[in-house]
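The structure's right below; bear with me while I get my questions together.
Shown here: the complex without one of its protein chains, the others still in place.
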Amino acid sequence: MHGGKLTRQILDRARLYHALETHEPDDKLSSMISFTIVGLIGINLIAIILESIPSYEAAYGEIFAIIEYVSCFIFALEYVARVWVCVEATTTSQLAQTIEVPTSHLAKRLRHVTRPMAIIDLLAFLPSILTLLFPGLDLRFLRILRLFRVFKLTRYFSSLEVLLNVLYDERKSLMGTFLIMLIVLTLAASALYLVEHEQQPETFGSIPQAMWWAMAALTTVGYGDAIPMTAVGKILGSLVTILGIGMVALPSGILAASFSEHLRFQRESLQNHINEAFEDGVLTKDEAKGIIDIGTELGLSEEVVDQLVQRTAQMLVENRTNIVDDRSAEEKQ
Amino acid sequence: MHGGKLTRQILDRARLYHALETHEPDDKLSSMISFTIVGLIGINLIAIILESIPSYEAAYGEIFAIIEYVSCFIFALEYVARVWVCVEATTTSQLAQTIEVPTSHLAKRLRHVTRPMAIIDLLAFLPSILTLLFPGLDLRFLRILRLFRVFKLTRYFSSLEVLLNVLYDERKSLMGTFLIMLIVLTLAASALYLVEHEQQPETFGSIPQAMWWAMAALTTVGYGDAIPMTAVGKILGSLVTILGIGMVALPSGILAASFSEHLRFQRESLQNHINEAFEDGVLTKDEAKGIIDIGTELGLSEEVVDQLVQRTAQMLVENRTNIVDDRSAEEKQ
Amino acid sequence: MHGGKLTRQILDRARLYHALETHEPDDKLSSMISFTIVGLIGINLIAIILESIPSYEAAYGEIFAIIEYVSCFIFALEYVARVWVCVEATTTSQLAQTIEVPTSHLAKRLRHVTRPMAIIDLLAFLPSILTLLFPGLDLRFLRILRLFRVFKLTRYFSSLEVLLNVLYDERKSLMGTFLIMLIVLTLAASALYLVEHEQQPETFGSIPQAMWWAMAALTTVGYGDAIPMTAVGKILGSLVTILGIGMVALPSGILAASFSEHLRFQRESLQNHINEAFEDGVLTKDEAKGIIDIGTELGLSEEVVDQLVQRTAQMLVENRTNIVDDRSAEEKQ
Partner (left out) sequence: MHGGKLTRQILDRARLYHALETHEPDDKLSSMISFTIVGLIGINLIAIILESIPSYEAAYGEIFAIIEYVSCFIFALEYVARVWVCVEATTTSQLAQTIEVPTSHLAKRLRHVTRPMAIIDLLAFLPSILTLLFPGLDLRFLRILRLFRVFKLTRYFSSLEVLLNVLYDERKSLMGTFLIMLIVLTLAASALYLVEHEQQPETFGSIPQAMWWAMAALTTVGYGDAIPMTAVGKILGSLVTILGIGMVALPSGILAASFSEHLRFQRESLQNHINEAFEDGVLTKDEAKGIIDIGTELGLSEEVVDQLVQRTAQMLVENRTNIVDDRSAEEKQ
C-alpha cells in the first residue's frame, strides 16, 4: 500500500471508521491497525513485567522509558481517532430503532466517550501523561496501573468478547455467589475460631485470623500454614470444606447455563441463514460454502451444520408433498 | 418526607405491607426500610468479627454492646411489623387458587410465623434477649450465633434468592452427592489405612485418622500434613484423587442443569411478554422499552431480547400472509 | 401391626415383592424393612470405622463381632427373600414388551441374581461367611471389604439412584476423561523429569517419581512435597497446571449435560401428566394437588409447575377458540 493512499484512507472518516470498528480479515488497513495495537500491548506487558526485576530496571531502564513514551503517543492518537469517527456508527437493532437515538455529532461523541471500552482506552495513556505533568506521584503504583492496558485486547479477540459478555450477563448471579461465599467464609471462620482459638491462639486467635484458614479451605487452595488440630476442629473443617465444594460449583453452574443459552442462540442464527439459502428450493455451491463459513465463524462443528442442512432439506420436501396432497384433495373435492 | 406522613404510612397496614414485602425501587418508604435493615446487618457483622479480636473487645466493648441492643430492638420491631401486615398477602398462582387457602387472620399469621424467613427473623434477636434474661449462658457461643443474622440479607438481594432457590430445588441431588462423597471418603480412607498404617502410624493409624487425608485429597485442598509415603499408597492415593475429581464435578453438573432450566424459564416468560406486545400487530415505543426493561430484569442480554423480538415479528408476518393465502384460496374456491 | 398379620404378609410372595421393591411411603411393611436395613448398614459402617482404632478394638471387640454376625444373618435373609419374590416383577416398557422376555421362574431368578444390585447384596455377607469357614484368611482386608455394604444404600435413596444412573450413562465419556488425564499426566511428568531431574534427583529422578508431582498439580491438590525449582520447571509446571484445569472441567461439563438431559426428561413427564389432567377441559382440585405432588417428586420447583399449568390452560383456550372459529367459518361457508 502506498503512503499516499494510506494517508488518504486514514483521513476519510467513513473509511477509517470501517477500519477501526469492523474487523474484517480482508480489510488491509484494519489488519494493519489491529496488528500494531495488539503488538504494542504485548510489548508493553512484557516491558512492565521485566521492569519489576531490579537488575533489568537498572540495565535497560531507558529502553523501558522509550517504549512507554511511544506507546502512550500511539494510544492517545488511537483514542482521538476513535472519538472522531464514532459519529459514523449506525444501528441495526429493531428495538434501538424504535426508541429515539441521539443524532447530533456532539451527542454521539459524548455517548462514545462514556462507553466502557472508551474509558479503558483513555486509562491506557492518561496515568502516564499525569506522571509527566506531576513528577511527584508514586511511580511504582502508576507503573502497575499501566497493566490495565491489557483490557484493550478485548476489542481484538472475538472469543474474549463472548466470554466477557457472558460474565457481564451473569454479573448479578456471580455477585450473589460471591456474597454466599463471603457468608459461608465468615460462618466457617467463626466456628473454627470457637473450637481452635485455645489450642492455636496464633492462627485461630480471632475471627479475622481464622478467615485466612477458611479462605484456603473453601477455595480448596490449602496452603498448609493454618490447619485445624483438635478432633472437633478437623470434623468441622472437613464438613465445611465438603459443603464448600458445592459453593464452588455455583459459578460453574451459572456460567454453563449462560454458555448453553449462547450456543443455542448461535445455532438458531445459523438455522435462519440455512432457511434463507433454501428459500428458492435449491442449495447452490456458493450458498453451501457460505453456510459452512457462517457455521465456522459461530464456532459450530461441521457435523452440526451438516445435520441442520439435511433436516431443513427434508422438511422442505415434506412440506412440498403436503402442498401437493392438499391440492389433489381439493381437486378431488 | 415529613415525619407525620411517614407515621401515617407506617400505621396503614396495606401501605406498610407493600413497603415491607414488595421491593419496588420507586417506593421511598420501602427503600428507607431496606436501607436501614441492610445497613444494620452489615454493621452487626463487622462488629461481631471485630469483637473476636481480644484487644478490640477490651477497647470498644461498650460500643459493641450498644450496637447489639439497638439492633435487637429494631429487628424485634421489624418482626412484629411483618406478623401484623402478613394478612394482606394475596396469591396469584392458579394452582394455589384451586386448592383451599387459609382465610382467617389468625390462620394467615400462624402460616407466616412458620415460614423459613420468619424463623430467621425471630432467631436474629431471640438469642440476645435470652442472654439478657438468663445471664448465666455461654456468652461466646451466643455471640457467634448472632452471625446468623446474615441470612436476613436474602430478602433484600434478588440474585441471592435465585441462587438459594436453585440450591433448594436441587437439595435432594446435592444431599445425594454429599452421601457419595462420604462413601468415597470412607472407602479411600480405609484403603490408605490398610496400605500406610504400618509406615505412618501417627497419620494413618486408624480409619478416622486416614479420613483427614482422604478429605484433603478428595476436595483437592491438599494441606500437606498427611501424605502417603509407600509406592502402593501413592498409586492408590493418585487414583482416588483423580476419580475424586469426578465426584467434585457432580455438584457442578447438577447446578448447571438447574440454572439452565431456570434460564429457559426466564426466556419463555419474556417471550410471553413479547407476544402480548405484538398482539395488536404493532410494536410501539413504550412496548419496546417495556420489553427491554423486563429483559434486563430477567438478566437477559439485549442481543437475545432483540433476536426474540425480530423472530416474533417475522412469524407474525408469515402467519398474516398465510391467512391472506387461505382467504384468497377460499375466494377462488 | 400384629405379629400374626406381619408373618402372613411376609409369607405372601406378591405382598412381600411389593414391600421389598416398591418404596411407597404409605406401605408400613415396606417402611419397616427399609428402616431396618438402612439402620443396620449405618451401624455396620460406624462399627467398621471404629474397629480400626486399636484401643476401641481391644475394648469392644466382642460387641463388634456380635454386630457382624447379626448383620450377616439379616443380609443373607434379605438376599434369599429377594430371590424368592423376584418372579413377581412385571415390565411396563413398550420396547421390552416387544422383545421376548424370560417367563419361567428359574429364568427370572437367574436374571435377577446376575443384576448389579443382587451381586452387591451377595457381596454384603459372603466374605464374612467365608471368614467363618476358612479362618486362615487375612482378617484385616476382609474387614475393610465389608465397607462395600454401603452400596446397598443406593436402593433406598432415590436421589443416589439418579446420580449413579447419570454416572453410568456417561461411563464411556468419563473413562475417556480419565484416559486423557492419564495421558496429560504422563506427558507433564516426562517434561518435568527432563527439566528437573538434575536439580532434584530425589523427587524428579524418574518419570514415575515425577508423576506424583504431576498428579498433585493436575488435580490441584498441591501437597507441597514436590515443587519444581528451576525457572523453566516453574514455567512448564504453571502451563501444565493451567491447562490441567481445562481437563478438570471436562467431567463437570459431561455431567452437567447429562443432568440437563435428565431434567428436561422429567419436565416432559410432568407436561404429559398436566395434559392428561386438562383432557376434560377442567382442572379439578384433586388434579391440581396431584400435579403438585408429581412435580415435588420430580424435584421441580412450584414456580416451574405453575408456569407449565398456566401455559397448558392458555393453549387449551386458544385451540378451543380455533375450533369455534373453524366452525363459524364452516357455517358461513
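Which chain is which? They are A, B and C, in the order written, and residues in each are numbered from 1.
Assume contacts are C-beta pairs under 8 Å (C-beta built on N, C-alpha and C of every residue); 3 or more make two chains touch, one makes a residue touch a chain.
Nothing here was measured: the structure is a model prediction, and the numbers come from that model.
Screening B:Gln200, B:Thr220 or B:Gln266 for touch with the missing chain picks out B:Thr220. Among B:Leu147, B:Ala256, B:Ile274 or B:Ala288, only B:Ala256 touches the chain left out of the display.
Contact with the chain that does not appear here is found for just one residue of A:Ile207, A:Val248, A:Leu270 or A:Ile294, A:Val248. The omitted chain makes contact with just one of the residues C:Ile254, C:Ile274, C:Ala288 or C:Val305: C:Ile254. From the set C:Gly42, C:Gly61 or C:Gly246, the residue in touch with the chain omitted from the display is C:Gly246, counting the whole complex. Even with one chain removed from view, chain B keeps its contact list with that chain: residues 220-222, 224, 249, 252-253, 256, 260. The chain not shown here touches chain A at positions 45, 48-50, 52-54, 140-141, 144, 147-148, 150-151, 153, 157-160, 162-163, 166-167, 174, 177-178, 181, 211-212, 215-216, 219-225, 248, 251-252, 254-260, 262-264, 267, 283-285, 288-289, 291-292, 299-307, 309-311, 313, 333. For chain C, the residues touching the chain absent from view are 93-95, 98-100, 165, 168-170, 172-173, 175-177, 179-180, 183, 186-187, 190-191, 193-194, 205-208, 216-217, 220-224, 227, 234, 238, 241-246, 248-250, 252-254, 256-258, 260-261, 265, 268-269, 330.
Going forward, only the chains that are shown with their structure count from here on.
Two copies of one chain, chain A and chain C, touch each other, and the residues they use overlap strongly: the shared fraction of interface numbers exceeds half. The mean-CA centres of chain A and chain B are about 27 angstrom from one another, to the nearest whole unit. Multi-chain contact residues of chain A (touching two or more other chains): 220-222, 224, 249, 252-253, 256, 260.
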